[in-house]
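Here we show just some of the chains, and they stay where they sit in the whole.
For reference, chains read A and B in written order, and residue numbers begin at 1 within each chain.
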Amino acid sequence: MNQTVTFGEVLMRLSPEGNKKFIQSNRLEFYFGGTEVNVAISIANFGGKVRHVSSISNDFIGDTAISYLRKFGVSTSSIVRSKRPLGIYFLEVGAVMRPSSISYNRSHSSFSEIKPEMVDWDKSLKHCTWFHWTGITPALCEGGYLTLKEGLKLAQKMGVEVSVDPTYRSGLWKYGTDARETLSDLLNYSTIFIGGINEMNEILGTDYNYSNEDFIEASKQLLKEFPTIKKTFDKIRTPINASWHKIRSRMWNGNEFRETKDLDITHIVDRIGTGDAFAGGLIYGLQNFDDYKAMEFGAAACALKHTYEGDVNFSNVDEVMNILGGNTSGRFNR
Amino acid sequence: MNQTVTFGEVLMRLSPEGNKKFIQSNRLEFYFGGTEVNVAISIANFGGKVRHVSSISNDFIGDTAISYLRKFGVSTSSIVRSKRPLGIYFLEVGAVMRPSSISYNRSHSSFSEIKPEMVDWDKSLKHCTWFHWTGITPALCEGGYLTLKEGLKLAQKMGVEVSVDPTYRSGLWKYGTDARETLSDLLNYSTIFIGGINEMNEILGTDYNYSNEDFIEASKQLLKEFPTIKKTFDKIRTPINASWHKIRSRMWNGNEFRETKDLDITHIVDRIGTGDAFAGGLIYGLQNFDDYKAMEFGAAACALKHTYEGDVNFSNVDEVMNILGGNTSGRFNR
C-alpha cells in the first residue's frame, strides 16, 4: 500500500456556531486543520496510510491536536513539540453575498520556529511512496522553506512521487523571500502540479487566461520549465454566492486534456478545506486509478467536502464512488 | 369525530446536530418516530383523535417515548411494556449530493417480541373508525404480522376504514416470510391504498412504469385483485439533491384520476417522515374532505414536513390550508 507523507502547519480553527459572528455569540466550535493536514486526513479517510510531519505546541491544546490526527488514523510519530502556542484561525462563516471572514494568529506559532535540524527526515520518510507539500509552508517562514527543501531532496532521492499545491496567497510571504523564486526552487523536486492559471502565471511570470486553451498552453510551458513535473490538475470553482458554488476540474497529463462536468453545490455547509479535499481525492485517485478517474474522484471529493462542517473531508471511497456512479441527488437506501 | 388507531414500532431517533457526522460530534438530539406513530401524531396535530398500539421498553427510555406520544395528545392506553430495549435508529443528515445515512438497532427491540395475545384488540379498537397500518410491521417479525392480522380482522368486522402504506423495503423481511404473499394476505382487509408503482409492482408481480397511464392501469388491476380496496393514492418525489426536492401526488378512486402540481421544497430541513406526513394528511383529509382535496391536503402536509426537524409533522390544519390557499411563499402576518 502507498504511504503518503505530508508536512505543514496544524492550525486550530475557532468559529461561532452556524452563521453567527463573534460579536453575537459566546460559544465556539473548534476543529483542527491546515492545508496539508486536511489532505492527510482525507487520504486516511479513504483508507490510505499517511504520516503527518509538523511542530505542535507542548500543552493541552497540542495534545488535543495530536489526538485529533490520531482519531483519523494519521501517524503522528514524526511530530515534534514546541514551547510556542499552536497556530489559530478565527472564522466567521458567511452566507449568500456575505463573505466568510478569517483572522489568523499564526506568526509566532509552534510551527513558525521549525528548523531543518528538528525533523528526522530519514525516519519520517521511511516506507514513504508519496510526498505532498503546498505553497503555504515556504510562505510562512524561512524555517518552513528550508525544512521542506530537506524533505523534498530526500524524497527525490528516494524516487517517490511528489505532489504540490502551490496555493499562492500574497498576504503571506512576509519574511523577506521572493515567492516566485522560492516556489520555483521547490518545484524542481515535484512531479504532480495541483493548481490553476493563477498559480501558473505567478510561477511562470505569464498572463494566461482561464480558457481551456490557455490552461493547456500554460501546462505545457510549466512542464517544459520544470521537467520533473509530469501532470497538471486544476479545479474550477464558479460561485453563485457564498452559499452556492459549482465545481469542475481539468487536467493535462503531458499528452491528453480532459475536463469533468460541473457539480452543483446548491447549499454549502462549509467551504473551508474544499481545495484540500480535491488534492486529497486526486492523490488517492492517482495512487489507485488512471489520471481521468483520479481527477473525477478528486472533484467529487471536493464537492462532498462542501457538505461537512470543519476543515476535513469525512467521505470514504464508497461515498465518492457513489457520486461518480451518477447519484448526485442524495438518494439514500435504508 | 373519527377515532383513528395505528399500530407499529416506536423508534428512538438519535442524530448529531445539523449536518454533522457522529465522528465529529459528541452531542446528539433525539426524537421518537416510526412510520405509524408519525402518522398518528400528524393526525393528532390536525385535531384528530388517535390511539397508538405498540410494545415499548419498560425503562426510562420507554417512559420518555410514552410521554412523547402523550405530549401530542395521542392515547397511549393500549401500549404494552417489554423488558427488551426500545428500537433505535442513528441518523446522519446529508446535504446536497451527500445522502443521509441510517443505522438501525431494532432487531431485538421491545416491539420485536410482540405477540397476538399481548394486544387486547377489543379494547384497543373501541370507538375506532379508521385503522392504519404499514408494510413495515409485517416485515419486522412474525409476531408483528400475526398481531396486525388479528387487529385487521376485527377492524374489518367492525366495518371501519383501513388504510395501508405498504412501503416495501427489501432490507427488512428477514425472518423467513414471503413479502408479496404476506402483504397480499393483509391487503384483503384494507380499503385505502397509499403507495406508488414500486409497491404495486411488488404486490402484483408486474412492471408498470411511472407514467400516469401506467399508474391508472396498475391501480385498476390492484382494485380488481383486492376487491376491498377502493382507492389508490401516490406521492411522487423529484429530488434535485438531498437538500432540494419537489413533491406532487396523484390518485385513482375507482372512476377518476387526478394529480396535483409540484410543490418546490428548495431548502429541506429534514426529509425523514415526509411520506408519513402525506399519509397522515391524506387520512385526515379523507375523514373530512373529498378525495381530491384530501390528496391535496396530504401533499401540502408532506411538503410542510420537510421544514420541521424530527420525524413528526407539526403542522395544524390552518397551516396546511394556507398552502392549499396558494400561499407557498412563506409570507407571514404579524
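Brief remarks follow.
The criterion applied here is as follows: a contact is a pair of C-beta atoms (placed from the backbone, for glycine too) under 8 Å apart; a residue touches a chain by one contact, two chains touch by 3 or more.
These numbers were taken from a predicted model, which means no experiment stands behind them.
Counting all copies of the one sequence in the full complex of this file gives 6, of which 2 are shown in place.
The rule is simple: only the chains that are shown with their structure count from here on.
Taking each chain's centre as the mean of its C-alpha atoms, chain A lies 45 Å from chain B. Contact residues on chain B toward chain A in their complex (touch as defined above): 18-21, 23-24, 94-102, 104, 169, 171, 239-244, 267. Only residues 18, 31, 71, 263-269, 303-304, 306-310, 312, 314-315, 319, 322-323, 327-334 of chain A touch chain B when the two sit together in their complex.
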